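Below is the structure I would like to discuss, written out as structure tokens.
The block that comes next holds subunit A.
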Amino acid sequence: MKAALDILRKLLRDPAAAAGLVIVLLLVAVAVLAPLIATHPEAVWDMNPRQRLLPPSEAYFFGTDRMGADIYSRILFGARITLTIAITAVGAALLIGVPIGLVSGWRQSWLGEALMRISDIFLAVPQIVLAIAISQTLGPSIENVILALSVTYWPWFTRLVHAEVHSLRNETFIEAAIALGVPAWRIILLHVLPNVTSPIIVRTSIGMGFTILTASALGFLGLGAPPPAPEWGRMISESREFLPEAWWYALAPGLAIFLVVMGFNLLGDGLRDVLDPRIRRASTGR
Partner candidate 1 sequence: MSSIHGFAVQAPGDNLLEVENLRVSFATEHGVAKVLDGVNLTIRPGEIMGLVGESGCGKTTLANAILGILANNARREAGSIRFAGEDLLTMPRWQAESEIRGRSITFIPQDPFGSFNPLFPIRTQTMEVMKWKSPRRAARDGRGIAGFFSRYPRARRSADAAAVLQMLRTVQISKPEEAFGKLPHEFSGGQRQRLMIALALLPQPELIIADEPTTALDATIQAQILKLLKRLAKERGVSVLFTTHDLGTAYEICDRITVLYAGQEVETAPVDDFFQRPHHPYTVRLLESLPHPGRELREIGGEIPALVDPPAGCRFHPRCFRATEECLSDRPAVTPLGGGHQVRCYHPITGASRL
Partner candidate 2 sequence: MSEAPILRVDQLSRHFPVRNMFGWTTGAVRALDDVSFEVRPGETLGIVGESGCGKSTLGKTLVGIHRPRGGRIVFEGKDITGQSASERGAAAPKLQYCYQDPGNSLDPRWTVRRSLTEPLIVHTALEPRDRNARIREILQQVGLPPTHLDLYPHELSGGQQRRVGLARILTLHPRLVVLDEPTSGLDVSVQAAVLKLLRRLQHAFSLTYLFMSHDLSVVRMMCDRVAVMYLGRIVEIASTEALFGAAKHPYTQSLLSAIPDIGGRRVTDTFALEGEPPDPSQPPSGCRFRTRCPRAAAVCAKIDPALQPIAPGQSAACLFV
């Protein structure tokens, strides 16, 4: 606990990281409190043709969309979708990728090599292309988006963990633990894993940002949640035919995506600097 507070304090000293943290917390708060702070909670799902495409005003902060729904309220509820997708996808990727990385990094074996080659295959294909293929095959829905994203993101965790475990393997204190007769599973769980959590946390945060971006892209392409779900990417897609007159239609969801992704990235960078300045940067910083 003391360590966590310590980290928090160091994080807050960096303005960029602090901003990132604020944004992330805001996102969570918005998602949780959506029904309370939305001005037109019922309008998210209903149609109100007479109010369609109204510019931003006091009643409608961000204007209304083509169905007459309040964009502001839709953004707020859309945050829930976004957050759900991000947490579930990255969480699943973590749960798949980390154990694979631990196993393959610990001992030089054909199994480890095979797993690394499989993860190479997944890494070679651009995430969005693979996600599109999977979503197309299985049909547009939030669950399929989450599936597609986690299936394409787990190799990043595996890579990371594998490299860390591999280098830790040669540390004196690990060798000493082996010499003491501590069984391998215990060493991996209690000695190696705690040393790997820092890079994992950083990658999780940055991963959330990119996952949201990809999810929005999928939504834009019509592969996410079907209408009338207030998914941000889909909202931008819908707005296309009404631009440039109904400029507010695209601005709100676009800004939301931008802010949230930036927030996670800033937080991730800040965490990286605080947790362990020695962390190797991944090749593309994804």
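General remarks:
One rule holds in what follows: contacts are C-beta pairs under 8 Å (C-beta built on N, C-alpha and C of every residue); 3 or more make two chains touch, one makes a residue touch a chain; residues count from 1.
Regarding candidate selection, all candidates are chains of the complex that A comes from, given by their letters.
Since we're looking at a predicted model, the values are computed, not measured.
Every candidate listed (1 or 2) is part of this complex; the one in touch with subunit A, counting any copy, is 2.
Interface residues of subunit A, counted against candidate 2 in their complex, comprise 172-173, 175-184, 186, 191, 194-195.
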